[in-house]
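Sending over a structure as C-alpha coordinates; questions will come in a sec.
With one protein chain withheld, the remaining protein chains of the complex are depicted in position.
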Amino acid sequence: MTTIAPENTDQEALFDATIAADERIEPRDWMPEDYRASLIRQIAQHAHSEIIGMQPEANWITRAPSLRRKAILMAKVQDEAGHGLYLYSAAETLGAGRDELLDKLHTGRQKYSSIFNYPTLTWADVGAIGWLVDGAAITNQVPLCRCSYGPYARAMVRVCKEESFHQRQGYELLLTLSRGTDAQHAMAQDAVDRWWWPSLMMFGPPDDESAHSAQSMAWKIKRHSNDELRQRFVDICVPQAEALGLTLPDPHLRWNEERGHWDFGPIDWSEFREVLKGNGPCNDERLGRRRRAHEEGAWVREAAAAHAARHAARTPRTGTHQEEAAR
Amino acid sequence: MTPRTATPALPLGDDALILSHRLGEWAGNAPVLEEEVALANIALDLLGQARVLLSLAGDEDELAYLREERQFRNVQLVEQPNGDFAHTIARQLYFSTYQELLHGHLATGDTDLAPLAAKAVKETAYHRDHAEQWTVRLGDGTAESHTRMQRALDTLWRFTGELFDPVDGLDSVPWHDLRATWTTRITTTLERAALTLPEGPQRSGWAAGGGRQGLHTEPFGRLLAEMQHLHRSHPGATW
Partner (left out) sequence: MTTAHPTEPTAPAAAPAPPAPATPPDWPLWEVFVRSRRGLSHTHAGSLHAPDAQLALRNARDLYTRRSEGVSLWVVPSDQITASSPDEKDPFFEPAGDKPYRHPTFYDIPEGVHHL
(Lines give C-alpha, C1' and ligand atoms only; values in the text may rest on other atoms or scores of the structure.)
Protein backbone atom coordinates (compact mmCIF):
# COMPACT_ATOMS: atom_id res chain seq x y z
CA MET A 1 0.00 0.00 0.00
CA THR A 2 1.32 3.45 -0.85
CA THR A 3 1.90 5.97 1.89
CA ILE A 4 -0.99 8.16 2.80
CA ALA A 5 -0.55 11.66 4.13
CA PRO A 6 -1.32 11.44 7.85
CA GLU A 7 -4.21 13.92 7.70
CA ASN A 8 -5.88 11.77 5.06
CA THR A 9 -5.91 8.57 7.06
CA ASP A 10 -9.10 9.31 8.98
CA GLN A 11 -10.83 10.65 5.93
CA GLU A 12 -9.77 7.72 3.84
CA ALA A 13 -11.05 5.32 6.48
CA LEU A 14 -14.38 7.14 6.47
CA PHE A 15 -14.51 7.02 2.66
CA ASP A 16 -13.74 3.28 2.65
CA ALA A 17 -16.34 2.64 5.33
CA THR A 18 -18.97 4.58 3.39
CA ILE A 19 -18.26 2.53 0.26
CA ALA A 20 -18.23 -0.71 2.23
CA ALA A 21 -21.57 0.12 3.83
CA ASP A 22 -22.98 0.70 0.34
CA GLU A 23 -23.78 4.28 1.19
CA ARG A 24 -23.32 7.17 -1.21
CA ILE A 25 -20.37 9.51 -1.47
CA GLU A 26 -21.58 13.10 -1.75
CA PRO A 27 -19.77 16.00 -3.41
CA ARG A 28 -18.16 17.66 -0.43
CA ASP A 29 -16.98 14.40 1.14
CA TRP A 30 -13.30 13.66 1.07
CA MET A 31 -12.49 11.26 -1.74
CA PRO A 32 -9.28 9.87 -3.19
CA GLU A 33 -8.09 11.96 -6.12
CA ASP A 34 -8.14 8.87 -8.33
CA TYR A 35 -11.78 8.26 -7.46
CA ARG A 36 -12.60 11.83 -8.42
CA ALA A 37 -10.59 11.63 -11.65
CA SER A 38 -12.10 8.29 -12.55
CA LEU A 39 -15.62 9.60 -12.05
CA ILE A 40 -15.00 12.78 -14.00
CA ARG A 41 -13.60 10.73 -16.86
CA GLN A 42 -16.55 8.35 -16.86
CA ILE A 43 -19.30 10.95 -16.40
CA ALA A 44 -17.78 13.25 -19.01
CA GLN A 45 -17.51 10.43 -21.52
CA HIS A 46 -21.09 9.53 -20.80
CA ALA A 47 -22.28 13.15 -21.22
CA HIS A 48 -20.29 13.55 -24.44
CA SER A 49 -21.84 10.34 -25.76
CA GLU A 50 -25.32 11.73 -25.18
CA ILE A 51 -24.70 14.89 -27.16
CA ILE A 52 -22.67 13.31 -29.96
CA GLY A 53 -25.33 10.60 -30.01
CA MET A 54 -27.89 13.19 -31.07
CA GLN A 55 -26.29 13.40 -34.50
CA PRO A 56 -26.91 9.99 -36.05
CA GLU A 57 -30.58 10.18 -35.16
CA ALA A 58 -31.07 13.87 -35.89
CA ASN A 59 -29.89 12.84 -39.35
CA TRP A 60 -33.39 11.40 -39.89
CA ILE A 61 -35.65 13.99 -38.24
CA THR A 62 -36.27 15.85 -41.50
CA ARG A 63 -36.98 12.60 -43.35
CA ALA A 64 -39.12 10.74 -40.83
CA PRO A 65 -41.79 8.97 -42.89
CA SER A 66 -44.83 9.84 -40.77
CA LEU A 67 -45.70 12.76 -38.53
CA ARG A 68 -46.09 10.43 -35.55
CA ARG A 69 -42.57 9.07 -36.05
CA LYS A 70 -41.25 12.55 -36.56
CA ALA A 71 -42.64 13.72 -33.21
CA ILE A 72 -41.22 10.64 -31.45
CA LEU A 73 -37.79 11.09 -32.97
CA MET A 74 -37.64 14.81 -32.16
CA ALA A 75 -38.61 14.10 -28.57
CA LYS A 76 -35.98 11.39 -28.34
CA VAL A 77 -33.15 13.52 -29.71
CA GLN A 78 -34.25 16.27 -27.34
CA ASP A 79 -34.05 13.83 -24.42
CA GLU A 80 -30.46 13.11 -25.36
CA ALA A 81 -29.58 16.78 -25.04
CA GLY A 82 -31.34 16.69 -21.68
CA HIS A 83 -29.38 13.62 -20.58
CA GLY A 84 -26.17 15.36 -21.57
CA LEU A 85 -27.22 18.26 -19.36
CA TYR A 86 -28.04 16.07 -16.35
CA LEU A 87 -24.66 14.38 -16.67
CA TYR A 88 -22.64 17.56 -17.10
CA SER A 89 -24.40 18.75 -13.93
CA ALA A 90 -23.18 15.66 -12.11
CA ALA A 91 -19.62 16.23 -13.33
CA GLU A 92 -19.87 19.82 -12.20
CA THR A 93 -20.30 18.65 -8.60
CA LEU A 94 -16.80 17.18 -8.84
CA GLY A 95 -15.32 20.51 -9.84
CA ALA A 96 -15.25 19.89 -13.59
CA GLY A 97 -16.98 22.77 -15.39
CA ARG A 98 -18.98 22.10 -18.50
CA ASP A 99 -17.01 24.29 -20.85
CA GLU A 100 -13.81 22.70 -19.63
CA LEU A 101 -15.24 19.26 -20.44
CA LEU A 102 -16.62 20.40 -23.79
CA ASP A 103 -13.23 21.81 -24.62
CA LYS A 104 -11.67 18.41 -23.87
CA LEU A 105 -14.22 16.75 -26.13
CA HIS A 106 -13.64 19.23 -28.93
CA THR A 107 -9.88 18.80 -28.75
CA GLY A 108 -10.06 15.02 -28.61
CA ARG A 109 -8.74 14.75 -25.04
CA GLN A 110 -11.90 13.06 -23.83
CA LYS A 111 -13.82 10.36 -25.62
CA TYR A 112 -17.42 9.51 -26.37
CA SER A 113 -18.92 6.13 -27.09
CA SER A 114 -17.54 4.74 -30.36
CA ILE A 115 -20.95 3.48 -31.37
CA PHE A 116 -21.87 6.97 -32.57
CA ASN A 117 -19.10 6.87 -35.14
CA TYR A 118 -21.25 4.55 -37.26
CA PRO A 119 -23.53 6.09 -39.91
CA THR A 120 -27.33 5.96 -40.01
CA LEU A 121 -27.88 4.94 -43.61
CA THR A 122 -31.59 4.12 -43.66
CA TRP A 123 -34.69 4.88 -41.61
CA ALA A 124 -34.45 1.42 -40.03
CA ASP A 125 -31.20 2.50 -38.39
CA VAL A 126 -33.25 4.75 -36.16
CA GLY A 127 -35.06 1.65 -34.95
CA ALA A 128 -31.88 -0.38 -34.58
CA ILE A 129 -30.30 2.38 -32.49
CA GLY A 130 -33.32 2.48 -30.22
CA TRP A 131 -33.52 -1.25 -29.76
CA LEU A 132 -29.86 -2.28 -29.72
CA VAL A 133 -27.80 0.79 -28.88
CA ASP A 134 -30.19 2.17 -26.29
CA GLY A 135 -30.81 -1.37 -25.09
CA ALA A 136 -27.08 -1.90 -24.54
CA ALA A 137 -26.85 1.51 -22.91
CA ILE A 138 -29.67 0.66 -20.50
CA THR A 139 -28.04 -2.65 -19.61
CA ASN A 140 -24.89 -0.68 -18.82
CA GLN A 141 -26.68 2.13 -17.05
CA VAL A 142 -29.26 0.51 -14.81
CA PRO A 143 -26.53 -0.65 -12.40
CA LEU A 144 -25.18 2.93 -12.40
CA CYS A 145 -28.34 4.05 -10.63
CA ARG A 146 -26.67 2.39 -7.60
CA CYS A 147 -23.24 3.85 -8.28
CA SER A 148 -21.39 4.95 -5.14
CA TYR A 149 -21.29 8.62 -6.18
CA GLY A 150 -24.63 10.22 -5.27
CA PRO A 151 -25.06 12.88 -8.00
CA TYR A 152 -24.12 10.42 -10.75
CA ALA A 153 -26.49 7.79 -9.37
CA ARG A 154 -29.32 10.34 -9.18
CA ALA A 155 -28.69 11.59 -12.72
CA MET A 156 -28.79 8.00 -13.91
CA VAL A 157 -32.14 7.35 -12.26
CA ARG A 158 -33.60 10.16 -14.33
CA VAL A 159 -31.79 9.06 -17.49
CA CYS A 160 -32.86 5.42 -17.18
CA LYS A 161 -36.50 6.37 -16.66
CA GLU A 162 -36.44 8.29 -19.93
CA GLU A 163 -34.33 5.75 -21.82
CA SER A 164 -36.91 3.02 -21.59
CA PHE A 165 -39.15 5.09 -23.92
CA HIS A 166 -36.22 5.26 -26.34
CA GLN A 167 -35.74 1.54 -26.45
CA ARG A 168 -39.41 0.73 -26.82
CA GLN A 169 -39.96 3.19 -29.65
CA GLY A 170 -37.01 1.65 -31.49
CA TYR A 171 -38.36 -1.84 -31.05
CA GLU A 172 -41.82 -0.78 -32.19
CA LEU A 173 -40.34 0.95 -35.23
CA LEU A 174 -38.46 -2.19 -36.24
CA LEU A 175 -41.49 -4.37 -35.61
CA THR A 176 -43.58 -2.20 -37.92
CA LEU A 177 -40.92 -2.47 -40.63
CA SER A 178 -40.44 -6.18 -40.13
CA ARG A 179 -44.16 -6.79 -40.56
CA GLY A 180 -44.45 -4.27 -43.41
CA THR A 181 -43.61 -4.61 -47.09
CA ASP A 182 -40.74 -6.81 -48.28
CA ALA A 183 -38.63 -3.72 -48.83
CA GLN A 184 -39.31 -2.52 -45.29
CA HIS A 185 -38.50 -5.93 -43.83
CA ALA A 186 -35.23 -6.02 -45.74
CA MET A 187 -34.42 -2.53 -44.51
CA ALA A 188 -34.94 -3.65 -40.90
CA GLN A 189 -32.82 -6.78 -41.31
CA ASP A 190 -30.02 -4.80 -42.93
CA ALA A 191 -29.98 -2.33 -40.04
CA VAL A 192 -29.85 -5.10 -37.43
CA ASP A 193 -27.04 -6.78 -39.38
CA ARG A 194 -24.99 -3.59 -39.25
CA TRP A 195 -25.71 -2.55 -35.66
CA TRP A 196 -25.53 -5.88 -33.82
CA TRP A 197 -21.78 -6.27 -33.47
CA PRO A 198 -21.01 -2.62 -32.72
CA SER A 199 -23.67 -2.82 -30.00
CA LEU A 200 -21.88 -5.75 -28.37
CA MET A 201 -18.67 -3.72 -28.46
CA MET A 202 -20.39 -1.00 -26.43
CA PHE A 203 -19.74 -2.99 -23.27
CA GLY A 204 -16.05 -2.40 -23.72
CA PRO A 205 -13.09 -4.74 -24.05
CA PRO A 206 -13.13 -8.20 -22.46
CA ASP A 207 -12.62 -8.19 -18.69
CA ASP A 208 -9.02 -9.36 -18.85
CA GLU A 209 -8.09 -6.36 -21.05
CA SER A 210 -10.18 -3.64 -19.44
CA ALA A 211 -7.89 -0.97 -18.04
CA HIS A 212 -10.18 0.68 -15.51
CA SER A 213 -12.54 -2.08 -14.52
CA ALA A 214 -11.05 -3.55 -11.36
CA GLN A 215 -10.60 -0.29 -9.50
CA SER A 216 -14.02 0.98 -10.59
CA MET A 217 -15.61 -2.20 -9.30
CA ALA A 218 -13.85 -1.84 -5.96
CA TRP A 219 -15.12 1.71 -5.65
CA LYS A 220 -18.62 0.62 -6.68
CA ILE A 221 -18.60 3.11 -9.54
CA LYS A 222 -19.11 0.04 -11.64
CA ARG A 223 -21.18 -2.89 -10.41
CA HIS A 224 -20.76 -5.58 -13.06
CA SER A 225 -17.95 -6.53 -15.41
CA ASN A 226 -18.00 -5.79 -19.15
CA ASP A 227 -18.39 -9.44 -20.09
CA GLU A 228 -21.12 -10.01 -17.55
CA LEU A 229 -23.20 -7.14 -18.94
CA ARG A 230 -22.51 -8.16 -22.53
CA GLN A 231 -23.79 -11.67 -21.79
CA ARG A 232 -26.88 -10.26 -20.09
CA PHE A 233 -27.57 -8.13 -23.18
CA VAL A 234 -27.22 -11.06 -25.60
CA ASP A 235 -29.55 -13.16 -23.46
CA ILE A 236 -32.15 -10.38 -23.52
CA CYS A 237 -31.87 -9.73 -27.26
CA VAL A 238 -32.14 -13.24 -28.67
CA PRO A 239 -35.83 -13.76 -27.83
CA GLN A 240 -36.60 -10.15 -28.70
CA ALA A 241 -35.11 -10.64 -32.18
CA GLU A 242 -37.20 -13.73 -32.63
CA ALA A 243 -40.37 -11.83 -31.74
CA LEU A 244 -39.35 -9.21 -34.28
CA GLY A 245 -39.03 -11.82 -37.01
CA LEU A 246 -35.43 -10.72 -37.61
CA THR A 247 -32.21 -12.68 -37.28
CA LEU A 248 -29.06 -11.68 -35.42
CA PRO A 249 -26.00 -11.90 -37.69
CA ASP A 250 -24.07 -14.48 -35.66
CA PRO A 251 -23.88 -18.11 -36.85
CA HIS A 252 -22.45 -19.12 -33.46
CA LEU A 253 -25.47 -18.05 -31.43
CA ARG A 254 -26.81 -21.07 -29.57
CA TRP A 255 -28.34 -21.79 -26.20
CA ASN A 256 -25.89 -23.31 -23.74
CA GLU A 257 -27.88 -25.44 -21.35
CA GLU A 258 -24.95 -25.88 -18.99
CA ARG A 259 -24.18 -22.18 -18.62
CA GLY A 260 -27.79 -21.12 -18.81
CA HIS A 261 -26.78 -18.47 -21.32
CA TRP A 262 -26.59 -17.90 -25.06
CA ASP A 263 -23.15 -18.59 -26.55
CA PHE A 264 -22.10 -16.08 -29.16
CA GLY A 265 -19.32 -15.77 -31.72
CA PRO A 266 -16.02 -13.90 -31.40
CA ILE A 267 -16.09 -10.11 -31.54
CA ASP A 268 -13.84 -8.35 -34.03
CA TRP A 269 -11.86 -6.26 -31.58
CA SER A 270 -9.60 -4.94 -34.32
CA GLU A 271 -12.59 -2.97 -35.66
CA PHE A 272 -13.29 -1.71 -32.15
CA ARG A 273 -9.73 -0.47 -31.75
CA GLU A 274 -9.72 1.17 -35.18
CA VAL A 275 -12.94 3.07 -34.51
CA LEU A 276 -11.74 3.98 -31.01
CA LYS A 277 -8.52 5.48 -32.27
CA GLY A 278 -10.37 7.66 -34.76
CA ASN A 279 -10.60 5.54 -37.86
CA GLY A 280 -14.33 4.83 -37.78
CA PRO A 281 -16.69 5.71 -40.60
CA CYS A 282 -17.90 8.99 -39.03
CA ASN A 283 -15.39 10.09 -36.36
CA ASP A 284 -14.34 13.24 -38.21
CA GLU A 285 -17.89 14.20 -39.14
CA ARG A 286 -19.28 13.80 -35.62
CA LEU A 287 -16.58 15.76 -33.88
CA GLY A 288 -16.42 18.31 -36.68
CA ARG A 289 -20.10 19.03 -36.49
CA ARG A 290 -20.03 19.32 -32.69
CA ARG A 291 -17.13 21.73 -32.86
CA ARG A 292 -18.82 23.77 -35.57
CA ALA A 293 -22.06 24.08 -33.59
CA HIS A 294 -20.08 25.25 -30.59
CA GLU A 295 -17.99 27.74 -32.52
CA GLU A 296 -20.93 29.09 -34.49
CA GLY A 297 -22.83 29.54 -31.24
CA ALA A 298 -20.05 31.49 -29.53
CA TRP A 299 -21.42 34.89 -30.52
CA VAL A 300 -24.84 33.95 -29.11
CA ARG A 301 -23.39 32.89 -25.75
CA GLU A 302 -21.26 36.02 -25.62
CA ALA A 303 -24.22 38.27 -26.45
CA ALA A 304 -26.36 36.81 -23.67
CA ALA A 305 -23.50 37.08 -21.18
CA ALA A 306 -22.87 40.70 -22.17
CA HIS A 307 -26.54 41.53 -21.84
CA ALA A 308 -26.74 39.87 -18.42
CA ALA A 309 -23.65 41.67 -17.17
CA ARG A 310 -25.05 45.06 -18.20
CA HIS A 311 -28.44 44.45 -16.70
CA ALA A 312 -27.19 42.90 -13.49
CA ALA A 313 -25.37 46.20 -12.98
CA ARG A 314 -28.48 48.22 -13.78
CA THR A 315 -31.37 46.41 -12.13
CA PRO A 316 -31.43 44.38 -8.92
CA ARG A 317 -33.02 40.98 -9.24
CA THR A 318 -36.63 40.93 -8.12
CA GLY A 319 -39.04 38.19 -7.28
CA THR A 320 -39.72 37.50 -10.94
CA HIS A 321 -37.51 34.45 -10.92
CA GLN A 322 -40.19 32.55 -9.10
CA GLU A 323 -43.11 31.69 -11.22
CA GLU A 324 -46.09 29.40 -10.88
CA ALA A 325 -46.08 27.58 -14.16
CA ALA A 326 -49.37 28.04 -15.93
CA ARG A 327 -49.30 24.53 -17.31
CA MET B 1 -54.60 14.11 -52.79
CA THR B 2 -57.43 16.57 -52.68
CA PRO B 3 -57.80 18.04 -49.22
CA ARG B 4 -60.96 19.71 -48.12
CA THR B 5 -59.42 23.00 -49.14
CA ALA B 6 -62.32 24.96 -47.77
CA THR B 7 -61.22 24.38 -44.21
CA PRO B 8 -58.90 26.97 -42.69
CA ALA B 9 -57.29 24.11 -40.79
CA LEU B 10 -55.17 23.46 -43.85
CA PRO B 11 -53.26 26.75 -44.12
CA LEU B 12 -52.83 26.96 -40.35
CA GLY B 13 -51.74 23.32 -40.19
CA ASP B 14 -49.24 23.88 -42.99
CA ASP B 15 -47.78 26.88 -41.13
CA ALA B 16 -47.20 24.78 -38.03
CA LEU B 17 -45.92 21.76 -39.96
CA ILE B 18 -43.34 23.64 -42.00
CA LEU B 19 -42.06 25.80 -39.16
CA SER B 20 -41.73 22.71 -36.98
CA HIS B 21 -39.71 21.07 -39.75
CA ARG B 22 -37.35 24.03 -39.95
CA LEU B 23 -36.86 24.08 -36.19
CA GLY B 24 -36.18 20.36 -36.30
CA GLU B 25 -33.17 21.12 -38.49
CA TRP B 26 -31.55 22.77 -35.47
CA ALA B 27 -31.19 19.44 -33.65
CA GLY B 28 -27.52 19.01 -32.82
CA ASN B 29 -26.64 22.49 -34.06
CA ALA B 30 -27.91 24.86 -31.36
CA PRO B 31 -25.54 27.44 -29.84
CA VAL B 32 -25.83 25.92 -26.36
CA LEU B 33 -27.29 22.68 -25.00
CA GLU B 34 -30.09 24.39 -23.10
CA GLU B 35 -31.23 25.90 -26.40
CA GLU B 36 -31.31 22.44 -28.04
CA VAL B 37 -33.98 21.54 -25.54
CA ALA B 38 -35.87 24.83 -25.94
CA LEU B 39 -35.99 24.76 -29.75
CA ALA B 40 -37.07 21.13 -29.75
CA ASN B 41 -39.90 21.94 -27.34
CA ILE B 42 -41.20 24.61 -29.68
CA ALA B 43 -40.85 22.31 -32.69
CA LEU B 44 -42.78 19.59 -30.86
CA ASP B 45 -45.58 21.99 -29.87
CA LEU B 46 -45.91 23.08 -33.49
CA LEU B 47 -45.86 19.55 -34.81
CA GLY B 48 -48.61 18.66 -32.35
CA GLN B 49 -50.69 21.58 -33.60
CA ALA B 50 -50.04 20.58 -37.21
CA ARG B 51 -51.20 17.04 -36.60
CA VAL B 52 -54.49 18.15 -35.07
CA LEU B 53 -55.12 20.73 -37.78
CA LEU B 54 -54.22 18.49 -40.71
CA SER B 55 -56.40 15.75 -39.27
CA LEU B 56 -59.31 18.19 -39.40
CA ALA B 57 -58.57 18.66 -43.10
CA GLY B 58 -58.00 14.99 -44.00
CA ASP B 59 -55.35 12.32 -43.32
CA GLU B 60 -52.34 13.97 -41.68
CA ASP B 61 -49.70 11.88 -43.44
CA GLU B 62 -51.32 12.02 -46.86
CA LEU B 63 -51.53 15.78 -46.53
CA ALA B 64 -47.96 16.19 -45.30
CA TYR B 65 -46.25 13.71 -47.57
CA LEU B 66 -48.25 13.42 -50.77
CA ARG B 67 -49.09 16.96 -51.77
CA GLU B 68 -47.08 18.88 -54.34
CA GLU B 69 -45.46 22.17 -53.55
CA ARG B 70 -48.25 24.21 -55.14
CA GLN B 71 -50.82 22.56 -52.88
CA PHE B 72 -49.25 23.76 -49.64
CA ARG B 73 -50.93 26.80 -48.11
CA ASN B 74 -48.40 27.94 -45.51
CA VAL B 75 -47.12 31.50 -45.49
CA GLN B 76 -43.69 31.92 -47.02
CA LEU B 77 -42.23 33.19 -43.74
CA VAL B 78 -42.23 29.75 -42.10
CA GLU B 79 -40.46 28.03 -44.99
CA GLN B 80 -37.50 30.43 -44.93
CA PRO B 81 -34.24 28.61 -44.14
CA ASN B 82 -32.90 28.81 -40.57
CA GLY B 83 -29.86 30.97 -41.31
CA ASP B 84 -27.98 31.85 -38.14
CA PHE B 85 -29.54 31.86 -34.68
CA ALA B 86 -30.60 35.52 -35.08
CA HIS B 87 -32.39 34.68 -38.31
CA THR B 88 -34.29 31.87 -36.63
CA ILE B 89 -35.19 34.11 -33.70
CA ALA B 90 -36.44 36.86 -36.03
CA ARG B 91 -38.61 34.33 -37.85
CA GLN B 92 -39.90 33.07 -34.50
CA LEU B 93 -40.63 36.58 -33.27
CA TYR B 94 -42.62 37.55 -36.35
CA PHE B 95 -44.50 34.30 -36.58
CA SER B 96 -45.22 33.49 -32.94
CA THR B 97 -46.50 37.00 -32.27
CA TYR B 98 -48.89 36.56 -35.18
CA GLN B 99 -49.86 33.04 -34.17
CA GLU B 100 -50.60 33.97 -30.58
CA LEU B 101 -52.90 36.79 -31.69
CA LEU B 102 -54.66 34.60 -34.25
CA HIS B 103 -55.15 31.65 -31.88
CA GLY B 104 -56.24 34.05 -29.16
CA HIS B 105 -58.99 35.25 -31.44
CA LEU B 106 -59.98 31.77 -32.66
CA ALA B 107 -60.09 30.41 -29.11
CA THR B 108 -63.01 32.69 -28.30
CA GLY B 109 -64.84 32.01 -31.56
CA ASP B 110 -67.29 29.27 -32.52
CA THR B 111 -65.43 27.55 -35.37
CA ASP B 112 -64.26 23.95 -35.05
CA LEU B 113 -60.77 25.37 -34.51
CA ALA B 114 -61.68 26.85 -31.12
CA PRO B 115 -60.60 23.89 -28.91
CA LEU B 116 -57.27 23.56 -30.73
CA ALA B 117 -56.72 27.32 -30.59
CA ALA B 118 -57.39 27.43 -26.86
CA LYS B 119 -54.59 24.93 -26.27
CA ALA B 120 -52.29 26.36 -28.91
CA VAL B 121 -52.51 29.90 -27.62
CA LYS B 122 -50.75 28.88 -24.39
CA GLU B 123 -47.99 27.13 -26.29
CA THR B 124 -47.65 30.03 -28.66
CA ALA B 125 -47.42 32.54 -25.83
CA TYR B 126 -44.38 30.62 -24.62
CA HIS B 127 -42.86 30.59 -28.11
CA ARG B 128 -43.39 34.35 -28.38
CA ASP B 129 -41.82 34.88 -24.98
CA HIS B 130 -38.81 32.76 -26.00
CA ALA B 131 -38.39 34.82 -29.18
CA GLU B 132 -38.73 38.11 -27.30
CA GLN B 133 -36.24 37.09 -24.62
CA TRP B 134 -33.69 36.28 -27.28
CA THR B 135 -34.47 39.29 -29.45
CA VAL B 136 -33.70 41.52 -26.48
CA ARG B 137 -30.49 39.68 -25.59
CA LEU B 138 -29.19 39.66 -29.14
CA GLY B 139 -30.26 43.21 -29.94
CA ASP B 140 -28.87 44.52 -26.68
CA GLY B 141 -25.93 42.12 -26.43
CA THR B 142 -22.70 42.65 -28.33
CA ALA B 143 -22.07 44.73 -31.45
CA GLU B 144 -21.94 41.54 -33.48
CA SER B 145 -25.20 40.14 -32.14
CA HIS B 146 -26.90 43.50 -32.66
CA THR B 147 -25.81 43.61 -36.30
CA ARG B 148 -26.90 40.03 -36.92
CA MET B 149 -30.29 40.53 -35.27
CA GLN B 150 -31.06 43.72 -37.15
CA ARG B 151 -30.02 42.12 -40.43
CA ALA B 152 -32.27 39.14 -39.77
CA LEU B 153 -35.26 41.35 -38.96
CA ASP B 154 -34.67 43.38 -42.11
CA THR B 155 -34.26 40.31 -44.33
CA LEU B 156 -37.45 38.63 -43.19
CA TRP B 157 -39.54 41.79 -43.07
CA ARG B 158 -40.82 41.34 -46.61
CA PHE B 159 -42.49 38.07 -45.61
CA THR B 160 -44.57 39.63 -42.84
CA GLY B 161 -47.31 41.30 -44.90
CA GLU B 162 -48.68 37.96 -45.97
CA LEU B 163 -49.47 37.01 -42.38
CA PHE B 164 -52.49 39.29 -42.48
CA ASP B 165 -54.01 38.21 -45.77
CA PRO B 166 -57.51 36.94 -45.02
CA VAL B 167 -57.74 33.14 -44.83
CA ASP B 168 -60.73 31.41 -46.41
CA GLY B 169 -63.09 30.23 -43.73
CA LEU B 170 -61.80 32.65 -41.10
CA ASP B 171 -64.11 35.49 -42.03
CA SER B 172 -64.63 36.59 -38.46
CA VAL B 173 -60.96 37.40 -37.90
CA PRO B 174 -60.41 41.19 -37.84
CA TRP B 175 -57.22 41.00 -39.90
CA HIS B 176 -56.71 44.73 -39.90
CA ASP B 177 -56.80 44.95 -36.09
CA LEU B 178 -54.59 41.89 -35.82
CA ARG B 179 -52.00 43.60 -37.95
CA ALA B 180 -52.11 46.78 -35.90
CA THR B 181 -51.66 44.88 -32.62
CA TRP B 182 -48.88 42.80 -34.16
CA THR B 183 -47.04 45.91 -35.29
CA THR B 184 -47.37 47.51 -31.85
CA ARG B 185 -46.02 44.43 -30.10
CA ILE B 186 -43.10 44.00 -32.46
CA THR B 187 -42.28 47.70 -32.16
CA THR B 188 -42.28 47.50 -28.35
CA THR B 189 -40.01 44.48 -28.31
CA LEU B 190 -37.59 45.99 -30.80
CA GLU B 191 -37.43 49.17 -28.72
CA ARG B 192 -36.54 47.14 -25.64
CA ALA B 193 -33.88 45.42 -27.72
CA ALA B 194 -32.39 48.68 -29.07
CA LEU B 195 -33.36 47.53 -32.56
CA THR B 196 -35.16 49.37 -35.34
CA LEU B 197 -38.44 48.36 -36.94
CA PRO B 198 -37.60 47.58 -40.59
CA GLU B 199 -38.98 50.06 -43.09
CA GLY B 200 -39.13 48.32 -46.47
CA PRO B 201 -42.16 46.73 -48.11
CA GLN B 202 -43.80 43.83 -46.25
CA ARG B 203 -44.32 41.72 -49.34
CA SER B 204 -42.74 41.20 -52.74
CA GLY B 205 -44.19 42.92 -55.78
CA TRP B 206 -45.27 39.66 -57.36
CA ALA B 207 -48.94 40.14 -58.09
CA ALA B 208 -49.70 36.42 -58.39
CA GLY B 209 -49.82 36.07 -54.62
CA GLY B 210 -47.99 34.13 -51.94
CA GLY B 211 -48.00 31.02 -49.82
CA ARG B 212 -51.72 31.08 -49.09
CA GLN B 213 -52.24 30.73 -52.86
CA GLY B 214 -49.69 27.92 -53.09
CA LEU B 215 -46.90 30.12 -54.38
CA HIS B 216 -43.71 29.51 -52.44
CA THR B 217 -40.04 30.43 -52.41
CA GLU B 218 -37.30 28.31 -53.99
CA PRO B 219 -36.00 26.72 -50.77
CA PHE B 220 -39.44 25.22 -50.13
CA GLY B 221 -39.18 22.68 -52.93
CA ARG B 222 -36.00 21.29 -51.44
CA LEU B 223 -37.57 21.17 -47.99
CA LEU B 224 -40.43 19.07 -49.37
CA ALA B 225 -38.08 16.84 -51.35
CA GLU B 226 -36.26 15.97 -48.17
CA MET B 227 -39.37 15.65 -46.03
CA GLN B 228 -41.34 13.50 -48.48
CA HIS B 229 -38.81 11.30 -50.24
CA LEU B 230 -38.86 8.31 -47.89
CA HIS B 231 -42.62 8.26 -47.52
CA ARG B 232 -43.07 8.54 -51.28
CA SER B 233 -40.48 5.85 -52.00
CA HIS B 234 -42.69 3.22 -50.38
CA PRO B 235 -46.22 3.82 -51.67
CA GLY B 236 -48.88 2.49 -49.36
CA ALA B 237 -46.47 1.36 -46.66
CA THR B 238 -47.23 1.93 -42.99
CA TRP B 239 -44.58 3.25 -40.65
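Going in written order, the chains are labelled A and B, and every chain counts its residues from 1.
Convention: contacts are C-beta pairs under 8 Å (C-beta built on N, C-alpha and C of every residue); 3 or more make two chains touch, one makes a residue touch a chain.
Keep in mind it's a predicted model, so treat the numbers as computed, not measured.
**Student:** With touch as defined up top, name the shown chains that contact the chain not shown.
**Tutor:** Across the whole assembly, the hidden chain touches A, B.
**Student:** Tell me which residue among B:T7, B:S20 or B:N41 touches the hidden chain in the full complex.
**Tutor:** B:N41
**Student:** Could you tell me which of A:Y86, A:Y112 or A:W262 touches the chain that is not displayed?
**Tutor:** Of the listed residues, the one touching the omitted chain is A:Y86.
**Student:** Of B:N82, B:T111 or B:Q133, which residue touches the hidden chain?
**Tutor:** B:Q133
**Student:** Which is it among A:A96, A:I129 or A:A191 that touches the chain not included here?
**Tutor:** Result: among the candidates, A:A96 touches the missing chain.
**Student:** Considering the entire assembly, which residues of chain B contact the chain that has been omitted?
**Tutor:** Here the touching residues of chain B are 32-34, 37-38, 41, 129-130, 133, 137.
**Student:** Which residue numbers on chain A touch the omitted chain?
**Tutor:** Counting only chain A, the missing chain is touched by 26-30, 33, 36, 78, 82, 85-86, 89, 92-100, 103, 150-151, 155, 158, 162, 298, 301-302, 304-305, 307-308, 311-312, 317, 320-325, 327.
Just so it is clear, only the chains that are shown with their structure count from here on.
**Student:** Would you mind pulling out the distance in Å between where the CA atoms of chain A average out and where those of chain B do?
**Tutor:** About 34 Å, centre to centre.
**Student:** Which of the residues in chain B end up touching chain A in this complex?
**Tutor:** So the residues of chain B touching chain A come out as 17, 21, 24-25, 27-37, 40-41, 43-44, 47-48, 50-51, 54, 60-61, 64-65, 84-85, 122, 136-138, 140-142, 144-145, 148, 226-227, 229-231, 234, 236-239.
**Student:** For chain A, which residues count as touching chain B in their complex?
**Tutor:** Per the stated touch rule, the residues are 51, 54-55, 58, 61-71, 74-75, 77-78, 81-82, 84-85, 88, 123, 173, 176-177, 180-181, 183-184, 289-290, 292-293, 296-304, 306-308, 310, 326-327.
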